[in-house]
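A single protein chain has been omitted; all remaining protein chains appear in their positions.
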Amino acid sequence: MTGDELKEYIVGHLEGKLKPLESGKHDPLFEVQESDLLTVAQVLRDDENLKFDFLSCISGVDTGERFEIVYSLASLANNLRIDLKVVLSREKPEVESVQEIWPAANWYEREIWELYGFDIKNHGNLTRFLLADDWDQGYPMRKDWDAPDFVRFPELER
Amino acid sequence: MLEYLAVLIFIVAGIGIVLFTFFFARLLRPSNPYPEKTINYECSELPFGSSWVQFNNRFYIFGLIFVIFDVEAVFLFPWAVAFSQLGLYALIEMVVFIVILFYGIYYAWRKGALKWV
Amino acid sequence: MSGLLTQEFTVNMGPHHPSTHGVCRLILTMDGEKVVKIEPVIGYLHRSMEKICENRTYAQCVPLMDRFEYVTAMSAEYVFVNAVEKLAEIEVPERAEYLRVIMLELNRIASHLIFYGATAMDIGALTPFIYGLRERELIIDLFEMTCGQRLTYNYMKIGGVSHDIPKEFIPKCREAVKIIGEKMSDYEGLLNENPIWLARTKNVGVLPTDLAKAYGVSGPVLRASGVKYDIRKNDPYSIYDRFDFNIPCRHNGDSYDRYLLRLDEIRESLKIIIQALDGLPEGDTLKKVNPFNFKPPAGEMYSRIENSRGEMGVYIISDGTTKPLRVKMRGSSYNHVQVLPKVATGVLIADLVATFATLDVIMPEVDR
Partner (left out) sequence: MGIIKKLPVYSEKIPGGGLVLTSLDAIFNYSRACSVWYLLFGTACCAIELMCTGAARYDFDRLGMIFRATPRQADVIIVAGTITKKFAPRLRRLYDQMAEPRYIIAMGGCTVNGGPFYYDCYSVEKGIDHIVPVDVYIPGCPPRPESLLEGCLHLQKKIKTQTISDWQEK
């Protein structure tokens, strides 16, 4: 299935739950509401000729004004690859944990919780992970984060 | 009497060399123990929990059985070397020795000591 | 004997340990020699690469990608450069594509040779370490000849490769390929039928197929568990569809299969290199792009390639400025450490070390 057929098939199959975005350059990118993320993920994994059983990675994104979380999925059986994007609210970013569908998500979500501060609901063990044990300076990967010893790369004027 | 003197010198020299190497190094090397140095090394982490626990000593039992039969082999060597001059009597003697030890391993085997848990 | 009352104790297989391939800490709850529970603690090499990439221009991110995965630095560079070229639709000249494939495959062999040496050293054999690294030096000479560095090459630029190969590269490369082809029999003769090696790795750390897929395991570890999936074949990038090579695949997923599979992959890579050397066209090697104000169009892109450890991916979001908005680096070792507790509990600690070695984990991919 090429990119466009895949897009129609998925949009047709999951009527209204997700809409394709143009910013996905190479593989189809869909936007999903946070509420029906789990149902979409369940369908994508179990549908007969989709079978996205391989979760490549989950990327937390802070675009300066909004938070997003992107799931990159792949299907080993049918050689397909898509991305799912969920836009989160700026004040209280929280998202459902997709751990039951893809167990690989455990550590990715834990890392996003620690570096971005998204609250992952019923994840299980959201504990200190990558940062130093006595880290208390907030969520470092956010764009508006700063710290006393955080040295910015000087702007080289061209 | 003179021979015993040689044995005495031999013993004194043996013990002396051991003690010398052991204590002379202690005099020469710098020793500066302080608390951070004397915690035991656990992959650069602070050791937690205690290692004073009861554990399954399957290796210890195997080691014990091995030592018994290693010593048996030590006794076999002189006999095997001088086998031709010793004649029939030594042969019977050694066979009895081996049978007794064979009974030992049979006992350990039946008792389940050789079972790998 | 089994009715003994035995207590468990916890011990650190901690950040500084000869067999944790860097700084990964495993908190082990042990019952005598048997490992009851493993809890990996990572983060000792978390160098916040993704935060750094957000304040660098695209050309400046490439040397940083070398440090993301330094054993196969060429593949780390390639995955980033490939993503940017697809975002900006840049056509790479033919000769550069061939040079890239040659460098990628040479780097895969170098990485498998380090795997061969390090795994054998973890399990207790010291000679393979010297064997493996002796042949690897031949490959490092080739890299040094073209881009001047031994480990972090900064060789691939956006739009091609930075330097063309010198004259004596091709004969030296053919000679290196021939020597490694011959030395493969030494490697296999040393370990394949070695009874100690078999006892230490046969059906040790068996990773069933569904567990492997569920935990996002990829690369030789996945192919050793019976899933014949290789991104070079299933989702070909660059010019891999022009070369014919097959994908070794084994089925019982234990440490011995993972070890054998990587030796087979060295042979496949040798075949690819020979075909690429024969088909190397003439022409220029870089479609010049001004690195200082290079602005790819806004968009998002997840590019993934098959490096020696598994699927390596980069998710780039560009907002049309000279600096990427977000660069998410995906290393396959991240999933391999995550699957380790599921694979290596209830075994003796010696088997845990063998399993951890054959999963071929290196820490920058895990901690980034």
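The first chain written gets the first letter, and so on, giving A, B and C; residue counts start at 1 in each chain.
What we mean here is this: a contact is a pair of C-beta atoms (placed from the backbone, for glycine too) under 8 Å apart; a residue touches a chain by one contact, two chains touch by 3 or more.
This one's a predicted model, so the numbers in the text were calculated from it and none came from an experiment.
The chain that is not displayed touches the following shown chains in the complete assembly: A, B, C. Listed residues C:29, C:152, C:194 or C:234: the one in touch with the omitted chain is C:152.
Annotation: of C:16, C:183, C:242 or C:342, C:16 touches the absent chain (contact as defined above). Summarising the interface, subunit A meets the missing chain with residues 130-133, 137, 140, 145, 147, 149-154.
Along subunit C, the points of touch with the absent chain fall at residues 14-16, 18, 22-23, 43-48, 51-52, 54-56, 63-64, 66-67, 70-71, 114, 117-118, 129-130, 133-134, 136-137, 140, 150-152, 363-364.
For subunit B, the residues touching the absent chain in the complete assembly are 26-32, 34, 36-37, 39, 41, 44-46.
What we mean here is this: only the chains that are shown with their structure count from here on.
If you draw each protein chain as a dot and join the dots that touch, you get a simple line with two loose ends. Taking the mean of C-alpha positions as each chain's centre, the chain lying farthest from the centre of subunit C is B. In this assembly, the C-alpha centroid of subunit B lies 46 Å from the C-alpha centroid of subunit C. If you average the Cα atoms of subunit A and of subunit C, the two centres end up 24 Å apart.
Centroid to centroid, with C-alpha atoms defining each point, subunit A and subunit B lie 61 Å apart. Among all residues of subunit A, none touch two or more other chains. The multi-chain contact residues of subunit B, meaning those touching 2 or more other chains, do not exist; every residue touches at most one other chain.
Partner subunit A is touched in their complex by these residues of subunit C: 42-43, 46, 48, 50-51, 54-56, 86-87, 213-216, 218, 227, 229, 234-235, 292-293, 298-304, 311, 313, 315, 317, 319, 325-326, 328, 330, 334-335, 338, 367. Put simply, subunit B touches subunit C in their complex at residues 42-45, 47-51, 53-59, 112-113, 115, 117. Those residues of subunit C whose C-beta lies close enough to touch subunit B in the complex are 1-2, 4-17, 25, 31-33.
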